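Apart from one protein chain that is not included, each protein chain of the complex appears where it belongs.
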Amino acid sequence: MTVIRNRLALAALCVLALLVIAAVFAPLLAPDDPAKQQLLARLTPPAWEGGGSLAHPLGTDQLGRDVLSRVIYGSRVSLLVGIGAALLAGVAGAVCGLFAGFRGGWPDRILMRFADIQLAFPSLLLALAIVGFLGSGLWNVVLVLGFTGWVAYARVVRSEVLSLRTRDYVTQARATGVTDLTIMRRHLLPNVLPHLATIATLHIAAAIVAEASLSYLGLGVPKDTVTWGSMLADGQLYLGTSWWVAVFPGLALMLTSLAINITGDALRDVADPKAYRR
Amino acid sequence: MTTHAPVLEIRDLHVDFRLATGPVHAVRGVSLAAHAGETLAVVGESGSGKSATMLAALRLNPEPPCVYSGGEILLDGRDLLALPEKRLREVRGNDVAMVFQDPMTSLDPLQRVGNQVAEVLRTHRGASRAGARTEAVRALDEVGIPDPELRARQYPHELSGGLRQRVMIATALVGRPRVLIADEPTTALDVTVQRQILDLIAELRARHGMAVVLVTHDLGVVAETADRVVVMNAGRVVEHGTVAEVFETPRQQYTRDLLAATPRLEPTS
């Protein structure tokens, strides 16, 4: 309920809700088939510009495809990649961080050195290398972005666990004979979850942008799948003459990532069960 | 002593906290007076409003949510609640100094303790760096810290709890305040260390003729150190008088309960 108190967060939530609706009901909402080419109506400007028509509210691209429909369909890939990558990285990172933090010792040292090494690589470069190796494709992109993202989760969870494990209630649980797995599940995980949610929102936004970057470079999902990134890549050639081809997918990307980040901030404020707020 | 005008006098103070859950009247009409060369103990359990009262004396409660809704805090007859923030800063640490319960959280972990003591002199007296440093070492020496030259160069985590509290007292006293407010200064310490710190405060009070306001929940500490005592409960003063008066002929049931609940070492056969 407290999220609602914050108007900005409310606006962000509305944007996200719209996005989810767009992704789920794309076939119903899109005025046109996103792949349908109408070469006679190439680069039609948006409806409110001179020469535009209501048939293509946001105009058409260089092959005469409806931009609005493509933005709507593009949300599917963005959402899938963002949530998929965050889920994958979150689960992997949380499990690694929990074990490393709680058990300590050599598994901790190995895991954290590995994380350091991975962090030393620029993540987009790493993603490029892996996509180059695995080949492009929607699920490979999810896998790659999940893999490059797990370190952030693992580090935060580990550092939280390091402080949580000396809490009296953890000592108490150990003295009671509760098994390590149960302690992690019952006492540690619920207390790191809010932190996980915060990183996840950042990561979802970052993954959506990264997917767009990969697609922009032609290394993302296959050409016949509509994504905001590939739309941007197509549109940049026409930026001087037909700005709408690149600007609308870019706008969608920016709004989405902004909305997710704002929601993440709000989530963090709400996560405290004691809810001491003015 | 008590015939003199008090150094610090609180008159009918009201302090509210306006929280999201509704207003909390933490202090409801508290009056007390601290005289030079004397220790006034303020006794109460958690939630009695004793800490809010003491923080109010330097207007240190966070505003908002805190609102000083009534009363006066007089330092030599000047009302601190009416002073602008800038003038108030001249009072804090200079005329009135405070020592808090937890020396670990009141000291800056990233600053050498000597610098923290010297900072008071540099802000209030405009002392030179070298002058403040020598003075700081002298202050550390005065509060009984062995090898003060060496200790001044150390960080808080390198000191024991007792030494840290001595540093806090040195920080409070280096500006030669006329009022020292000590809020549960020994609660976090071991008994043997507590004894040393209480003795130190009494000795410094006698030497400099300060007024000491000692906030505590421990009636044993009150009996050991205070001249007069104020008992607080639910934001009000329920009893005040000399220590002998309050301990021997408590007028309120609350005070009697508190005295009865205080664990005491009985002489064993």
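Per-chain numbering from 1; labels A and B assigned in written order.
We take it that contacts are C-beta pairs under 8 Å (C-beta built on N, C-alpha and C of every residue); 3 or more make two chains touch, one makes a residue touch a chain.
Everything that follows uses one rule, which is that contacts and distances are computed from a predicted model.
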Taking the list "Aconitase subunit 1", "Acetolactate synthase small subunit", "Probable tRNA sulfurtransferase" or "ATP-binding cassette domain-containing protein", the UniProt entry for the undisplayed chain gives the protein name "ATP-binding cassette domain-containing protein"
Of the residues listed, B:L19, B:A82 or B:A244, which one is in contact with the missing chain?
-> B:A244
Among A:L40, A:A120 or A:A175, choose the residue that contacts the chain missing from this document, as touch is defined above.
-> A:A175
Chain A, residues in touch with the chain not shown (by the definition above) | 167-169, 171-179, 182, 186-187, 190-191, 273-274
Chain B, residues in touch with the chain not shown (by the definition above) = 1, 36-38, 45-46, 161, 190-195, 198, 202, 205-206, 209, 217-224, 226-227, 243-244, 247, 257-259, 261-269
